[in-house]
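First comes the structure, then the notes that go with it.
Here the complex is missing one protein chain, while the rest keep their positions.
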């Protein structure tokens, strides 16, 4: 039975008492933000959790309800968690995954359009602009297989072969089991991603084994499987009837306010990436440099 | 208990055995298209159905899955049903309701942008273009209260006071109880509409009593209440637990592919309106006149 | 010979030595911003200038080159000039003129989408939000004749008849004679506007005589006639050949960077309107209230 979730946290909760050795987790709460760190360390844990060995950090915040809330602490926490996973030096390639024409899938391309690319700016120009030094950053939004005819992984590998990054950051919309999480949970992991896996069509993985460098994957759940959603509610009543209903099997749903949710989540994630990468710039500098 | 549906058909089904006198309905199926006509004729029926007295035509078609399907018969049926409700002469004002920035709510504005406005075209020009005669049509997309500060009804009345239409056609996105209906059901009625009613914030009605002329309302369901959705599934198991779950109470959900659904539904509805209004033009003429 | 300009300042300059009594103008420069006030006071002046009697304030600033420049003084000057023309009390109706689908004509609709509408917010809610008091503001973007079939003036009159504003503010893209002015000049006048006049197809005027209340019109030049542009350059060489070139006669041109120009101009104008209308709110409050 496939629970259609991309969140390690939800998979751990599904395991429940069956949990095995090799899965370690800890949580801390500060103000409104809960951070849970899960480590998957054994082959058996990997198999049970359906998640590759590595680190999964889940940040849970109250639902986005206002532009100003980006500064309620969640931005600082997200920035710090990205910094912890980043190598100290070298070019970083940021990859916005997903389809910009499907609103709930547009998180990656929207974040990509707001991450500050610097790799092409000469040292002379940086000095002229009065900037201390900029981390070398390249940004792409490779599109989706159905529109390019090319596996996303092939495009990313092709570009990585040429620009030789020291790390790759991917950003993608995820599937969750719970409607409450949409737009209010962020997962960061160091195990890479299979583009499209959240919605059932796994692509070749983007990870250290395929790209040769560390791949940090940032995702925000934006869709829920209609069947999963139903299960989630009726769980409390011990009814599992939904899984026999064929018409809902492939229906992923998203909130009516998805345009706003994507807008806010992409602002938060792009700003956190910019701050984690450009530690010599202020938030105001970043906002004025990113068009 | 509010079942959050704008469809007379769904309200009738909810009534079930409790159905009262004054509700008459009949269905016919041709090819893939089912047309159900419901008449609400008594005060008691109005109260039980929560729908004003009048005619409600529901067209049910297979889910939109391809651009070409617009010509599988559904366009002809929809065109004919609109024609049946339209007065034979006089200016028609088409009103696209909803918020173009919220994808599931953008049906009305999208349809408005593809309906052929002709009221400003002089008779001389129409002759020059070699056109027989055009029905006089005006089109507005009045926006939503939260962005204009003006009740939609006030804007429509203000415009109608000046251009004196013989009928008004409104187009809006609706709420349904069933995820299966999203994008595949169309309701046409002659009782007008309360902008926003489907999602719980009823505006002043747009109907004959407020506008002074017949109001034909065309709607397509694009959202489902998460609670309703759950009920729908668990109904078969007699579980009604969902109504105690507060977090889902106000969550309207929509399919992941909502952008495509809106695109196709707006093409179908705008073309049907154009054909019902401009009976002397071919579909090709209409396509070349609407930019 | 039609010089295709909507700017009183340019018409005055074209008159040159032929200038008549009844045109008074004065300029002041502060930092980078030049403000010129022209008063047209006689019938003869009106005829010579082709501009109705009234006040024309022109604000000239360096070309927009950075988001941060909105705060270089131009916002304060623009806000103050709008305040000077506004009545102290009563509802204000803000009207965004133009076609949002034609980038150089989209200034009005874009400004409308960022002006804070407040007319629908109850006094209770305002208190709950901790706000002192809000000026009552309504906002519409009526669309263009070719797409609505309705003269813009009819729509605005229809709405004004219902909401009874004490003043109307219109915002529109203008035509200039000089490519240097595009995006860097703002005209404010108290004589209203003829929608579409800048590009040769004058609509019925929006002014005190048609709407019954003061009409303050704010405009930013975004297009230049190709013939005018050529004349402008060759003028210095006394060549006027361009006016015999038929192919350029109706070609309005705009800079390659028009998307950015419109984006920046609409941010500046909408913020100035918001600040002039909501004097009890800070710029930050306004930004958080306007989605």
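Letters A, B and C mark the chains as written, and numbering starts fresh at 1 in each.
Keep this in mind: a residue touches a chain if its C-beta (ideal position, glycine included) is under 8 Å from a C-beta of that chain, and two chains touch if they have at least 3 such contacts.
Computed from a predicted model, the values in this text were never measured in an experiment.
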Worksheet item: In the complete assembly, which of A:7, A:138 or A:206 touches the absent chain?
Response: A:138
Practice prompt. Could you tell which one of C:21, C:44 or C:257 touches the chain left off the display?
Written response: C:257
Worksheet item: Going by the touch rule given at the top, which residues of subunit C touch the chain that is not shown?
Response: 101-105, 179-180, 199, 223-224, 226, 229-230, 233-234, 236-237, 239, 241-242, 245, 247-248, 251-260
Response to the item:
On subunit A, the omitted chain is touched by residues 101, 113, 117-121, 136-143, 145-151, 154-155, 157-163
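The working rule: only the chains that are shown with their structure count from here on.
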Practice prompt. Express in whole angstrom the distance between the two chain centres, defined as the mean CA positions of subunit B and subunit C.
Written response: 37
Worksheet item: Of all the residues in subunit B, which ones touch at least 2 other chains?
Response: none
